[in-house]
Each structure stands twice: as C-alpha cells, then as structure tokens.
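Every protein chain except one is present and positioned as in the full complex.
Residue numbering begins at 1 within each chain, and the chains themselves are lettered A and B in the order written.
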Amino acid sequence: MENKDIKLINEDGTRIDGRRPDELRPIRMKVGLLERADGSAYLEWGGNKILAAVYGPREMYPKHQQDPARAVVRARYSMAPFSVDERKRPGPDRRSVELSMVISNALSAAVLTEEFPRTVIDVFIEVLQADAGTRIAGLTAASLALADAGIPMRDLVVGCTAGKIEGVVVLDLNKEEDNYGEADVPLGILPRTGEIVLFQMDGMMTEEELCTALDMAYNAAMEIHRMQVKALKDVYMKEAEEGGE
Amino acid sequence: MSTKLTESIMSEIKREYIESALSRGERIDGRGMDEFREIKIEKGIIPRAEGSAMVTLGNTKVLAGIKVEPGEPFPDTPDRGVMTTNAELVPVASPTFEPGPPGEDAVELARVVDRGIRESGMIDLGALVVEPGEKVWIVFIDLYILDYDGNLFDASSLAAVAALTDTVVPAERWDLGEDFKLPVTKLPVSTTFVKIGKNILLDPSRDEEAIAQARITVTTTEGGMINAVQKGLSGTFTMDEVRKVINKSIVIGEQVRERYLR
Partner (left out) sequence: MVKVREIVVPGELIDAPGLKPGRGVEVVGGKMYSLYLGIKTTRGGYVNVVPLKGKYMPRRGDKVIGKIVDIGPNYWVVDINAPYFAPLHVNDVPWKVEFGDTPRYLGLGDTILAKVSNISEVKQIWITLKEPGLRRLEGGHIFTLSPTKVPRAIGKGGSMISMLKEYTGCRIYVGQNGVVWIDGSPEGIMLVVKALRLIEKEAHTLGLTERVKELLEGESKR
C-alpha cells in the first residue's frame, strides 16, 4: 500500500503482465514423472514450479498417531531455499506449518480415507520456484499425484486465487500483485459439487468484493479442473501411442 | 491409548445428543445458532506487561499479554514498527495439551489472530518509529490459553485486541522520551462458526467442536471491511454457506465491537 510508485493496473485496464482482470497465468501439468513415488505430478503456473509426490497408504508409525477408523492424509508443503529472491532457510517455518495443515485438510475432504484405517498417505509438495499462489498450485498438483497413486477419491481437488489490486478484484495474483496488492483470497474446491475445501483471505475487502473474488476464483477453478483431467488422461494416451509404433 | 478410546466412546454419545438437539433446532446449552456464550473482558490484570487482558468466553479462558521493546525494523519496511503474535496452548488448559514448542494448532491460531490485527491496520505501525531504518518499537502479542472449552480463535482474538487497547509504550524505560498509549486505529473482531450436519453454529463449545466437520473464522472491522478468513478442518462448505457466514460475521462483529470493545 505504501509503494505508490508501482502501478499495478495500466490505463487500458490490463495488468503489469498484460493480463485482463479475470485471466489466468499460463498453466502446465505433467503427471507420473517420478520413478520411486507411488504417485507424482509437476506443475508450472506462471513462474511457480511445483513438484508433488505421494507415498502410501502405508502403516502409520508411531502407532499412537494411527486413526483406527481411517487414513491420515499428511501433506507437507515445503519451499526450496532457492525458490525465492532471498534464500529461505531450509526446514519448516510457521507459514509452511499452517499451509501444510490447510492443504492436508483440503485433500482429506476428497480422499476416501475410511478405506485405509491405521495408515498415512504422505503428500510432499516441493515449491522449486515461487511466484505467488504456491499453496493452491501445490494443492492442485497434490490432487493429481493422489489420483496417479491410485488412491480412491470422490473428486479431484482444484485451487485458484483471486485478490484485489488498486481497488480492482482480479484473478490469480502474480508476485508483484501479491506483494503490493490489497487482498489475497486462496480457494480450493471439489469441482463436481462446488464444495469449498480451502478458503483463506487476508487484506482489506468489502463483502461485495470478497463475493466477487470468490466467484472469479470458483469459475477459474472449473477451467483448471479441465486441465487436470486432460493431464491425467494424457499419461495413458501418450504411452499408448508410443507403445504402438 | 486407553484414554483415547474412552474419549472416542464419549464423543459418540455426545454426538448423538448434540445432533438430536440440532435436529430440533436447538443447541445443548440453549443458545441460538448465532449467539455467543457469555463474554467477559478484564484489562490490565498483569501490570508488569505493557498491556494485558483476560477474556472468558463461556468456560474458555485466554490471557493476552503485550510487551513492547525497541528493535530493528524489517529491511523492506524501514519506516514501520513491527508486530508479532505467538500462542501457547499451555498444559494447564487441557489434558490433551502438552508442554513444548507450539504445535500446528497453536501456529494456526497465532497466525489467524495475527492476520486479523495486521490486515485491519489496527496498530498504527507508522507511529512506532524511533529512528527510520534503525530503531522501531516491536509489539509482542503473546496468547496464553488457560482453559480450553472451545473456540480459541474468537477468545484469543478478543483478548489480543483488548490487551492492545490497554497498552502503553514504555519509552521512558528505554530513555526514548515519554511513555505513550499504543496508537490504535481499528478494532477487528473475529467470528468463528462450525458446521455440524447441515447446521452452522457461531462460537462452538468444545463438545460442538469435537464433532464439527468444518470450521470458518472471519475477522471484520469498522465499515463492514473483511480482513481475514480461515477455513479449518477437513469438511466442506458450499458457496452459499460461505456467503451467509461472511454476511453474519460483519453484522455480529459490529455488535461485539460496540458492546465489548468500545
């Protein structure tokens, strides 16, 4: 707010990277690229580069952490030291502890955890390069990795953010917009039912602005879901083509 | 192991009790769906702290203590003071709280309370500069959970906000001029709801929390502004439910602000 010298919205209404207010950054997804993991996915979203890997379900140790009725979905969100401008000290900080928790909760909403009592499904999200919106990009990648691992799910989970810059509600903030904007609204949904599994907000917004942001992120999530479906199916379509030659 | 088993059997019985009451449109303690438990705020109970407040919300008790000390500003904000929030789920509060560094629940609690205060601009950090780029006032908000009977988010947020309004910056102690009241511009209020079945309830008790599938906290300030939202637990909300919660939070937040914080 105090950096008045940075102009986030141009005269013609476009943003500093040329996008319209409701336009997503380019997104690319690839599924099943890691050899050892039970499931994996790689996602590029704007300048974000994120790898997700799933191990399990496997028996939870120590035993007292087991849930006798269901599997525990344990996501770990982690940022590589080189993922940001100023080197980040390795290991979990308070922010990643919180994000790991909200991502674990969001994924648990989709997984049929009751199928695997006493187990843990570990989801490792590694942010290799960060460019705003890493938590929802990580969530989107993690859900692909879970599907790739053959874990039963009611639906995929898809994330998107909206926010407010210079008084305008916009979709999918980039790094500058995130730094100098007025609000950020990360949202995670189950696309089939539209249920909300992750919702955070910080900044300054009216009720109307927040509802507009929610709608914007929701509609974009549906578009991102179509990319997820294609990325999952492509793995097997492409292999078939190669195998047939 | 055995205590865990006893607790899970207890909660099954309580679950049925709570759910059957909800199916008749009632809560087991007789409250309405959008009603807080009794709120009591006592300020200044720790005179050695620069500011303090004890909040009692039903049987939940949270003590907030504020310390203010000079220190270095962050390099990217040389002309602003610093605030930081920490929460301790101290073992006196519940048999399930253990001593040691804050776990993920305490981290989430502290970060959500922090976000509401920070994003609302409650503390005028620009007025906490001693020497730009060199020395600013650092405001430490420490939350002590003394008795856990549900809804730590709202009790902690109220305690922190009340304690900040009680705070005097101890400039004389550091030979930095005269003591002055911490400049406070806004009064953020957090409202937390849980979802049990199809019901959405404000200010969940511990029993209600134990069987809730999803939780949402919305922090609002004067003029109907929203400053922070946090959805918790592994259940879901519909878009419609979220819109209603946001609207209620603004209305109820204003009532709490008028009645308890002004």
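The definition used in the following text is that contacts are C-beta pairs under 8 Å (C-beta built on N, C-alpha and C of every residue); 3 or more make two chains touch, one makes a residue touch a chain.
Note that the coordinates shown come from a computational prediction; the quantities given were computed from them, not determined experimentally.
Student: What shown chains does the left-out chain touch?
Tutor: Answer for the hidden chain's contacts among shown chains: A.
Student: Just to verify: which one of A:S96, A:T119, A:T161 or A:N174 makes contact with the chain not shown?
Tutor: Considering all chains, including the one not shown, the answer is A:T119.
Student: Of the listed residues A:I27, A:M79 or A:L156, which contacts the missing chain in the full complex?
Tutor: A:L156
Student: Among A:G13, A:P68, A:G91 or A:G167, which residue is in contact with the omitted chain in the full complex?
Tutor: Result: among the candidates, A:P68 touches the missing chain.
Student: Can you list where chain A touches the absent chain?
Tutor: 38-39, 56-59, 68-69, 110, 112, 115-119, 147-156, 190-192, 228-229, 232-233, 236-237, 239-241, 243-244
Following the convention adopted for this analysis, only the chains that are shown with their structure count from here on.
Student: Measuring centre to centre with CA averages, how many angstrom lie between chain A and chain B?
Tutor: Averaging C-alpha atoms per chain gives centres 27 Å apart.
Student: If you look only at chain A, which of its residues touch chain B in the complex?
Tutor: Where chain A meets chain B, its residues are 2, 64, 73, 94-95, 97-98, 100-102, 104-106, 108-109, 185, 190, 193-207, 210-211, 214, 218.
Student: Which residues of chain B touch chain A once you look at their complex with the stated criterion?
Tutor: Interface residues on chain B, with respect to chain A: 1, 4, 77, 104, 107-108, 110-111, 115, 118-121, 216, 224-239, 242-243, 246-247, 250.
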